[in-house]
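Only one protein chain is missing; all other protein chains are in place.
== chain A ==
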Amino acid sequence: MEMNGKKIIYADNAATTAVSPAVLDAMLPFYKELYGNPSSLYSVGTAAKKPLEEARAKVAKCLNAEPNEIYFTSGGSEGDNWAIKGAAHKMAKQGKTHIITSKFEHHAVLHTCAALEKEGFTVTYLDVHENGIVVPEELEAAITDKTGLVTIMYANNEIGTIQPIPEIGEICKRHGILFHTDAVQAVGNVPIDVKAQNIDMLSLSGHKLHAPKGVGALYIRKGIVLPNLIDGGAQERNRRAGTENVAGIVGLGVAMEIATATMEEKNAKLRRMQDKLITEILKIDRSRLNGDRVKRLPGNISFCFEGVEGESLLLMLDLKGVCASSGSACTSGSLDPSHVLLAIGLKHEVAHGSLRLSFSDVNDESDVDYIIEVLPQIVERLRSMSPLWDAIIHGRA
């Protein structure tokens, strides 16, 4: 990619992805001639209705769900809020007011759980250990006769670790507990089968898999009736009113279809890139890989470099044309380091020096080679001016 004549390596695909040409081509007619409201009876409207339902079928197929179990939303946060608040309130009617989640969920889950705690729900936040993975036995041990809902992410957004979703699904089924998973990072990267994996609700977002921002879906297993998210018209089986984002939904359908069809080939390439990058970068003194080396998304790499602060690292990478992100607090405007890195047991000062690189099919091995060339120099430069590094190598920190 080029910007102002400068080569740019986009290594932040976990933040968002570029809309792919195939997705954009599929969407454009719905901004031009097929602009009708799908709920209208005349041909311009009905012409939009059919592609909407086709997209629903495509999304369903990729998850091994039924089309009428897919509800289109504005994205991952909306799906998380709807599923968790809806399921919590539903289960509360049966006296089930306990929720189990993990310490390193996305804020769309954590803040939703915090809001429910204020309403009187109790929430257990499971440990994710040093490797960034929930232990199913610990989850089962946390279940009480009040537990109504478990919400565990499919794969972590910062460190990419993949959770034991089938095992958790099986436990929840056995105990008659609803199971929701935030699969925003996993969809399109990991094979998902909601039936085989006993998933009751699953949130996903389009812009993580080359569909546009502002569109996503929530899968809700047939038979689970959640309170309506938006009251109004009859869209989305009366549950989420509002004229559909037809172009976005069509784009999501195409993006899901492509991601699922190309997953194996894409992942083989991403795994090769990941292995090379991890091996080379870990040669840097006092660097560490965050999260399990194997049970992680193929496109995700998360490092910490002692004695270096994450924002400076990102700015230096940006000066070299590499777009990356950090769990560093400075980037989010808060002084606290990432809750994810603290949850896997990192000390504050180490968690400040984090770097997340996330690749997709827009990247190739030359990107990895370039990062391997510039990153060690940047770390060395920042350490050369860091009093903390000075203290670390002299054993004073």
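We adopt the following convention: contacts are C-beta pairs under 8 Å (C-beta built on N, C-alpha and C of every residue); 3 or more make two chains touch, one makes a residue touch a chain; residues count from 1.
Just so it is clear, contacts and distances are computed from a predicted model.
Colleague: Considering the UniProt annotation of the chain absent from this complex, which name among "Fe-S cluster assembly scaffold protein NifU", "Tryptophan synthase beta chain", "Hydrogenase maturation factor HypA" or "Heme ABC transporter permease" applies?
Modeller: Options "Fe-S cluster assembly scaffold protein NifU", "Tryptophan synthase beta chain", "Hydrogenase maturation factor HypA" or "Heme ABC transporter permease" considered; the missing chain's recorded name is "Fe-S cluster assembly scaffold protein NifU".
Colleague: Among A:136, A:248 or A:337, which residue is in contact with the omitted chain in the full complex?
Modeller: The one listed residue touching the chain not shown is A:337.
Colleague: Which of these, A:138, A:170, A:311 or A:380, touches the one chain of the complex that we don't see?
Modeller: Going through A:138, A:170, A:311 or A:380 one by one, A:311 is the residue touching the chain not shown.
Colleague: Out of A:95, A:227 or A:387, which is the one that touches the chain we can't see?
Modeller: Answer from the full complex: A:387 touches the omitted chain.
Colleague: Looking at A:85, A:180, A:266 or A:352, which makes contact with the chain not pictured?
Modeller: In the full complex, the listed residue that touches the missing chain is A:352.
Colleague: Which parts of chain A face the unshown chain closely enough to count as touching?
Modeller: Chain A touches the missing chain through residues 307-312, 315, 319, 328-331, 333-337, 348-349, 352, 384-390, 397.
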